[in-house]
Every structure is written in structure tokens, then in C-alpha cells.
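Note that one protein chain of the assembly has been removed; the remaining protein chains are unaltered in position.
Here is subunit A:
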Amino acid sequence: MKVKMLSRNPDHYVRETKLDLHRVPRNYDPTLHPFEVPREYIRALNATKLERVFAKPFLASLDGHRDGVNCLAKNPKSLATVLSGACDGEVKIWNLTKRKCIRTIQAHEGFVRGICTRFCGTSFFTVGDDKTVKQWKMDGPSCGEEEEPLHTILGKTVYTGIDHHWREAVFATCGQQVDIWDEQRTNPICSMTWGFDSISSVKFNPIETFLLGSCASDRNIVLYDMRQATPLKKVILDMRTNTICWNPMEAFIFTAANEDYNLYTFDMRALDTPVMVHMDHVSAVLDVDYSPTGREFVSASFDKSIRIFPVDKSRSREVYHTKRMQHVICVKWTADSKYIMSGSDEMNIRLWKANASEKLGVLTSREKAATDYNQKLKEKFQHHPHIKRISRHRHLPKSIYSQIQEQRIMKEARRRKELNRIKHSKPGSVQMVSEKKKHIVAVVK
């Protein structure tokens, strides 16, 4: 007879002293872990609930401006530095870690229309209503020195926007036309126009650095190549586009913030259909900025809220608002992709977390593992109705909420009418137009 009994030595399973960690032998055999799916589901449910409990995105409000904040700029070399221009011609430089203004410049008379930093982070440019382009040093003046711009360019017309090239000493302004400037010269290298209208913003492509996009008030978005003297092509939409922003990871993708409450993500190569129409705002969208990952972007709207959209989804994943925040004019996603800044009408710059429930600060490895695990669980069970309902729920101000309801009714009515028209006309004579095609008027090359 051969016999072996299961006999464990307790010393192998119990810690030696109280200073040790408990010993936890693992066995991943599925029969020892029954109800794996229901338990994971409950964990996912708990994680989703906790996420909503901890969703406190508002971090700080930077106050100090004496008029509405009109434009924001990031410093490419310093995460903590932010520049803002106000409607009274004042430019302020902020330190985000201290949450304080470190420098104030009276840059222009009238609005500061645009502000951008040089790629090296040593200086920045502003344009204003006083028809000037000014270059400023990022560091403050030394003792006894006066606050003066490095260069001032006097133009003939009002400039409404400015953007700097990502690698070279070249910048572009817009107004009546798009001007490309060399930093050293006082006259533009070239000026490009297509039609006669005021252009509201111009943006350099961060990857294909010779490309520019601009949007004008005659409802079009025009693309330029800096190496040519003429524009490339343009797309005309239903309503005016306020700003565009290039995707920092995909060279040919850009998103346009439109007056018709929508955002349109375009592929530069095929402008006749947008890749995605992002709908959720209930008023004109004023600004848009991409996360450095290129997966998401944030939009600021006249409806006093900012929203975060995934690039490939038509609905927003997050909406931020506060009681005191008025029309949001400008928004920026910080370069570490963790924070969002918004400048609004009521003279404040607000700092938000990009992930509302994220825990800030250093995480221990166990905390990190737990959050990763919860994230995966939420992802796995995201389509279950109960979990979906909790994770989608957002409290909205009454104005936005009622507007959403109203617009839903309007949209429904429009659709019903279209259906009826199709139903009562000769088959095939009236076609259903998809949402993507609906808002594009024409593409001109």
C-alpha cells in the first residue's frame, strides 16, 4: 500500500513575525473562483459608482483679469506656465503650480485677439485690435528695465489671430488675409486670400509643418501650403466655423468648431464628408483643442460649458460647467494631457482635470494596480444597461438641460418631416441625406 495524505506545514503559510507581510498563496484554478463573471460585474458596478462619486474635476480658478479672457496659450517648454490675453488688451502670465499670476503686461489697446508662444518657449507673440503684432520676452524685464516688446509690427488692418510655426522662425497672422511672416522682417513673406472676408483663426499643422488651416466668416475652411503662394482647397459648410485644431498625432485630421453647435472632424484628403460630426453642445462652439494623445479633444461653447469628445465618437464623454462660468471663449488641453484650462467671459481662467475622477499625486503601486483593474472592468461591462446608465449620468444646469430637450424635439420633427416627404414622393426621387453630408455645402479646389 502506498499512501500520501495532504499535509501542509503551517510555517509555509503563516508569516514568521508580525513585521512580515501575510503570506497569500494563489491558485488561479477556475473552480476555486466560482461566479467569476457576476462578481466581476458587481466590482465593475462598484467601480462605476465610485467613479461618479469621485468625479470632482474643478481644480482652481485663476482670477485677476479685468475683462473677459479672449485667448490662451501654452508654453511649449514649461508645463506650469500659461499665458492669457483679455479683452482689455492685458496679457497675463500664470504659474499653475502656485496658481498665481506672475506677470502682467498691458499689451494692446482694445482686445488681445491672439496669442501664441514661440516653439523654443523664450518669447511670445500677441496681436490686438490696435493693428499691431508684438513679440515679447517670456521672462520678465530685469530690474529698472521697462516692460517693452522685443518687436512691434504695425499693420494696415486688424489682425484676428496668430499662430507660430512649430519648427522655424515663421509665424502666420490672419485678418483680411493670411499673412506669413518671417520673425526678422516687418513685411509679410506672403499674403494669401481666397475671396474677401475676415478670417477668424489660422493654425499650423504640427506634423506637416508647412500646412496651415484657416476659417473665415464666409462659412469656409481654407487649407494652405506655406511653400506655395496660393491656397490648396477649401470646404464650405452650412454655418461659420470659429476655430480649427489639428490632430497632433494624425497629420491629416483636424476638427472644426462650428456655429451650428456641432464640431466636424475632417480628413484633409477628403473634405466632402467629415469623418465624424460631434454633436452635444446646445450653442455655438467657440474653441477646440486636442489632447496631446490625439485621441480626444475639448471644446468650449457659448452655452457656458466645455465638453470632452473622443475623436471617433459623435457624443461627448464629459461635460464641465459651474454656476459662475459664463460663455467659454477659449480652451486649452495641457501638454501632459492631464488638465484642461478654460477662459471665459467672466474674467476667470479655470483649471480642470481631464479625467474627472482621476486621483492626483503620486500613486502607490497597489493604488495604481487597483485603478487599472477597475478601468478594465468598467471597459468590459460598459454596455450593461445598469452600468451604462450610471456612467453616462451627468448633472446639467437647467438651461442646458431644457435646451437639449428642446433641440431633441426639433430634430425629431425635422426627421419626421423628411420621412413624410420621402413617403409621399415618387420612390427614389427624394433621398435620405446622412448627418455627415448634410452640413457640407461644397468643396472647392
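Following the convention adopted for this analysis, a residue touches a chain if its C-beta (ideal position, glycine included) is under 8 Å from a C-beta of that chain, and two chains touch if they have at least 3 such contacts; residues count from 1.
Following the convention adopted for this analysis, contacts and distances are computed from a predicted model.
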(request) Just go with whichever of "TAF1A polymerase", "Dehydrogenase E1 component domain-containing protein", "Protein asunder" or "WD repeat-containing protein 46" UniProt uses as the name of the absent chain. (result) "WD repeat-containing protein 46"
(message) Which candidate, A:Pro30, A:Gly144 or A:Pro427, sits in contact with the chain we can't see?
(response) A:Pro30
(message) Among A:Arg43, A:Arg99 or A:Arg394, which one touches the chain that has been omitted from the display?
(response) A:Arg43
(request) Looking beyond the chains shown, say which of A:His22, A:Arg227 or A:Arg269 touches the absent one. (result) A:His22
(message) Contact with the hidden chain only, please: which subunit A residues?
(response) 1-8, 10, 12-14, 22-39, 41-43, 46, 380, 384, 415, 419, 422-423, 432
